[in-house]
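All protein chains but one are shown at their positions in the complex.
A, B and C label the chains in the order they appear, each numbered from 1.
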Amino acid sequence: MPSKFQVTQRPHGAACILAIEGFLDAHTAPEFEKAIEQAVQAGNVRLVVDCARLTYISSAGLGVFMSFLEDVRERGGDLKVAALDANVYQVFEVLGFPALLDIEPTVEDAVTRFEGA
Amino acid sequence: MPSKFQVTQRPHGAACILAIEGFLDAHTAPEFEKAIEQAVQAGNVRLVVDCARLTYISSAGLGVFMSFLEDVRERGGDLKVAALDANVYQVFEVLGFPALLDIEPTVEDAVTRFEGA
Amino acid sequence: MASFEKTFTLHVPSSTENLAMIRDFVSSIGARAGLDDAQVLRLALAVDEACANVIEHAYGSEQFHEVTIHGELDNDELSFVIVDTGRHFDPAHLQSESVEELVKQRKSGGLGLRLIRTIMDDVQYRIIPGEKNELRMTKKLHKD
Partner (left out) sequence: MASFEKTFTLHVPSSTENLAMIRDFVSSIGARAGLDDAQVLRLALAVDEACANVIEHAYGSEQFHEVTIHGELDNDELSFVIVDTGRHFDPAHLQSESVEELVKQRKSGGLGLRLIRTIMDDVQYRIIPGEKNELRMTKKLHKD
C-alpha cells in the first residue's frame, strides 16, 4: 500500500500546530507542503510541527521544512519541530538540522518558546 | 524477515495449554509440530491450542492439527482449538475443520469441555 | 479511465523463510487494488500456499532455486503468477480426499490447492517444458 500520512492543524496559544502522522516521504511530502502553505497563507507564521506520531521521514520531507524556514522567519515567525522520536531525530541530526531550526522535546516547549519571544 | 512464531506450554487443570503466537506457515509449522509431539510424548493428551495471539495460519499449520488429531483421540484425549480471531477462524472454516475438531471461544471453555468429559 | 495495468515482480530464493516477505509483497498490491484487510489476508494466503508448494514440491526443499511472483493489477482484476523452474505436476490427477480422510490417514498436507481454489476466481497451471512452470491465479475486483 502507498505510504500512510496525515496532517492536521490546530491553534494552540500564540502558535499554529501542524500534527503530522505516519510516513513522510517523496509520495506524501506534497501533502505536507500544501498544509504548511495554507497555514502560512492564512497568516500563521508561528508554526509548530508536532512529530509525535511521525514514524518515518526521508529527505523529501526534510525538504519541506527547509523550503519554508526563510519565509516564516522573514514574516516575523518561525517553524519549530517538536516531539521527534529517536529514529526520526537521527535523520534530522545527520543532515545538520539541529543547527538550523529549533527542535523541542514537546509541543508545549515549542509553544512556550514562541510566547517567550 | 522470516515469519515470527512462538509456542509456549502451560498446564491448566486437566489440560495442557499450547499457546501459539504470530505466523503459522510452512516455515514455522515444524516448530509447532515439535511442540505438540513433545507434549504428547510427555503424556499430555488433553491439549488446548490457545490461538488468541495467532495472527496467521496457512495449510501447513492446519496440517499439524490434522496429523495429531487421531493420535490423541486414540489415547483417550483430544485436541481442541480456542480463541481464534475472525480471520484465522475463516481459514479453519473454509476447509471444514469445525466439523472435525472442537473449536471453543475461550481457553476456559475448552478446558471445561475436558473436565466435563 | 482507460484500463492501465501495473506490474510488480518479486524474485526470492526458494526457502520458506521468504514466505513472510512474499505475503508482504502480495498484501501491498492487494491494498493498492482497494481490497479490505480480510480480502488482502486471503490473497496473501493463496499466494503463500502456491509458493510453499513450489518450494516444497517443485524444488524438493532445495533452497538455492528462485521463486518468482508477478502481480498484475488492472481495473478489473488482480492476478498473481508464480513461476518456478523445478518439477512440474498434473493438477488434474490429484486425488481430492475429504478432510476427514486426511485426518484418518494422519496426513499433514493436501489442503493447499483447495485453499487457493476457494480464494481465487480463476486458477490456471501451465507447463512450458524444459523452461518453466506457471501457476496463474486471478481475483476479480468490483464483484457484484
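We adopt the following convention: a residue touches a chain if its C-beta (ideal position, glycine included) is under 8 Å from a C-beta of that chain, and two chains touch if they have at least 3 such contacts.
The structure presented is a predicted model; accordingly, all values stated were derived computationally and were not measured.
Residue A:H27 is the one among A:R10, A:H27 or A:R53 that touches the chain missing from this view.
By the touch definition given at the top, chain A reaches the unshown chain through residues 1-4, 23, 25-27, 33, 56, 58-60, 62-64, 66-71, 86-87, 90-91, 94-97, 99-100. Interface with the hidden chain, as seen from chain C, comprises residues 6-13, 17-18, 20-21, 24-25, 28-29, 32.
Note that only the chains that are shown with their structure count from here on.
With each centre defined as the average position of its C-alpha atoms, the distance from chain A to chain C rounds to 43 Å. In chain A, no residue touches two or more other chains. Chain C has no residue in contact with two or more other chains.
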